[in-house]
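Sending over a structure as structure tokens; questions will come in a sec.
A protein chain is absent from this complex, but the other protein chains hold their places.
Letters A and B name the chains as they come in the text, with residue numbers starting at 1 for each one.
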Amino acid sequence: MSVLLNVENLKTYFRTYRGLVKAADGVSFSVNEREIVGLVGESGCGKSVSMLSVLQLISTPPGEIVGGKVLFDGKDLLQFDAKGPQMCSIRGGKIAMIFQEPMTSLNPVLTIGRQLTEMLELHLHMDKEAARERAAELLRLVGIPDPETRVHDYPHQFSGGMRQRVMIAMALSCNPRILIADEPTTAVDVTTQSQLLELMKDMVMRFNTSLVVVTHNLGVVARYVQRIYVMYAGRIVESGLSKDIFAHPRHPYTIGLLKCVPRLDEAQGRKLVPIDGLPPNLIGMPPTCAFLPRCGAKIERCTYEPWPALRLVGHEHYVSCYVDTQEMR
Amino acid sequence: MAREGAVGAGVTEMPPRYSEFQRFCSVFFSRSLVLIGLIITVAAVILALFAPILAPYDPNKQNLSQRLLQPSREHLLGTDALGRDTLSRIIYGSRASLMVSAGALFVATFVGVLLGLIAGYFGGIAYMFIMRFIDALMAFPTILLALVIAGLLGGGLTNIVLALGIGLISSFARLMCAQVLSVKENDYVLAGRAMGASDLRMMFMHILPNSFPPLIVQVSLWVGFAILSEAGLSFLGVGIQPPTAAWGAMINDGYKYLLTNPALSFAPGVAIMLVVFGFNMIGDGLRDALDPRLRGRL
Partner (left out) sequence: MSGFIVHRLIQTVFVLILVSLIVFVVMRFLPGDPILLYLSEDQVRNFTPQQIAEVRAQFGLDKPVMVQYVDWMRGLFRGDFGISMSYRIPVWEEISRRLPITFYLGSIAFVVSILLGIPMGLIAAVRRGKWSDTVATLLANLGITLPVFWLGILMIYLFGLYLRWLPTFGYTSPFENFWLSTRQAIMPVICLTIFATASSARQTRSAMLEVIQQDYIRTAWAKGLKERVIILRHALKNSLIPVVTLKGISLRNIFGGSVLVETVFNVPGMGRLAVDAMMSRDYAIVQGVILIIAVVVCLANLIVDISYSWLDPRIRYG
């Protein structure tokens, strides 16, 4: 399996009137061919920002990508101008992204068909007729009933779940190598959630696309994702194969996350243990490990050493921690 | 040890938070244009308040031997057709502009807010009637309506204030109504009613105070328009009665002497522009600083 996307040490900061927010502070991850990767973490940990940075979709005041490399297809995407022709041809054409809010992510004054055909005309250079047919086909593929008529409808005439399907159709319409899904199921109800995830998995297999799912929902991750990156306060704290992370979590944060989630295979009556404390304020972060105030496994070393680097603890399993939590279990 | 029930060290420490006031100040004072506007406005208010001290001459004192003088050291802006010092008249003219505008806005805000509260809170027929009435009022151009009402009532300060005030009611009523409608569904309103608070109490103690920020912004944005309208009215001869100095009327008086004494018409216009500009900048600044959507961004 070859590497499609390799992000190295990505740093994206935001200047606010309250100070400098280091939303992504040295994030590194990679995506291989034909794989489903999950980026997990609580709200505000920097996962969305990292993915937006890959496509240079960060609004430049107040945000700024200050460092790192995004290697795709042999080139560093961050070297390209954010509004330039190279980035524009990659967005949608090679790397596509769908967002969290289906209700507001579609333009209310253009028909669904138009919003589909414009991509097809742009990236695949189809003519109007062919694009229109393909648009209807795509809608059918994602499970929208009566696609030939629906193609002329406006977004407000679709439900939330259907709009998300339309977004998926739009994203995959030009056969991108990678699809990034930023919290794709957060804004829809539970039944629709599983439908959408099945759809995405199906589409991804069919189109031979890799999928990156950004979410805070571990349930989503467990079922669909092959490799996981766990993020906290702007950095990756643990990464590895899905089954390894779930079976043997190593970082105290990951352990804490898994303890919050009820599992079907355990005895009833186990208390769900929340992680104590509040999410960190990303302004004025100390140089030590960001999880320190909430960590149950900390040792003396954690209080004066800087944020630990990722170290290998198993097959493709990395952890950013000074403590060997395996001893403690 | 990752035991069940073991907890971490407690709450993360947060850095000290900016107060709302500090945030407001940092946004409001950050734009130089807004600061300039503030300076101009304060200067205008000072001129109006301290006119008797600041003006070099009596603005109404006619001196027919000194008619139509060009700007000189004794008369920095020259004199008009009746020998009155232009500069002094401009300084005193600020009183007319500011008093009329302030008065008219007060009337408009008072009536408009009341109408908006009633329409928004009680809904139904009240809403329909009041909103259509506002629409009807808005069909008349402000200057025209003020011209007619002031003309019919006779000139003088009170009548002008009333006339202009009536013309400005509509936007405040609309704003207030929209505020009430958006706030009405908020939980604290429902909670208040569940506790048995009377309608009046809800309106005045809860809804109204929360509507102050957009209301203040609206007022500041309309001051400029009120001043321009007042100038237009006094230009047409309706308004503060002569011989009291008013900028619009001064422009009209100077019209005849355009080629010989351009300063007579030029100066009052510049004065109007400066003051309107000042208030507009403050209005823009307030809007940016109080806009809830801009919170947290510069």
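Please note the rule applied: contacts are C-beta pairs under 8 Å (C-beta built on N, C-alpha and C of every residue); 3 or more make two chains touch, one makes a residue touch a chain.
Keep in mind that what you see is a predicted model, and the values were worked out from it rather than measured.
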| item | value |
| --- | --- |
| Among B:Ile149, B:Ala226, B:Ala246 or B:Ala289, residue touching the chain not depicted | B:Ile149 |
| Contacting the left-out chain in the complete assembly, out of B:Ala43, B:Leu68, B:Leu82 or B:Leu137 | B:Leu137 |
| Residue, one of A:Asn107, A:Asn208 or A:Thr303, that touches the chain absent here | A:Asn107 |
| Omitted-chain contact residue, chosen from A:Tyr13, A:Phe72 or A:Phe99 | A:Phe99 |
| Touch criterion as defined above, residue of A:Asn9, A:Ser43, A:Gln157 or A:Thr303 at the omitted chain | A:Gln157 |
| Touching residues on chain B - with respect to the absent chain | 132-133, 135-145, 147-149, 151-153, 224, 228, 231-232, 235-238, 248, 251, 255, 258-259, 262, 265-266, 268-269, 272-273, 276-277, 280-281 |
| Contact footprint on chain A, counting only the chain that is left out | 55, 57, 59, 83, 85, 87-93, 96-97, 99, 101, 104-110, 118-119, 122-123, 153-154, 156-157, 167, 170 |
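Please note the rule applied: only the chains that are shown with their structure count from here on.
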| item | value |
| --- | --- |
| Distance between the centres, which are taken as Cα means, of chain B and chain A, whole angstrom | 49 |
| Residues of chain B that touch chain A when the two form their complex | 1-2, 4-15, 18, 23, 26-27, 296-298 |
| Residue ranges of chain A in contact with chain B within the complex | 15-19, 61-62, 252, 255, 259, 270-271, 273, 275-281, 283-284, 292-298, 325, 328-329 |
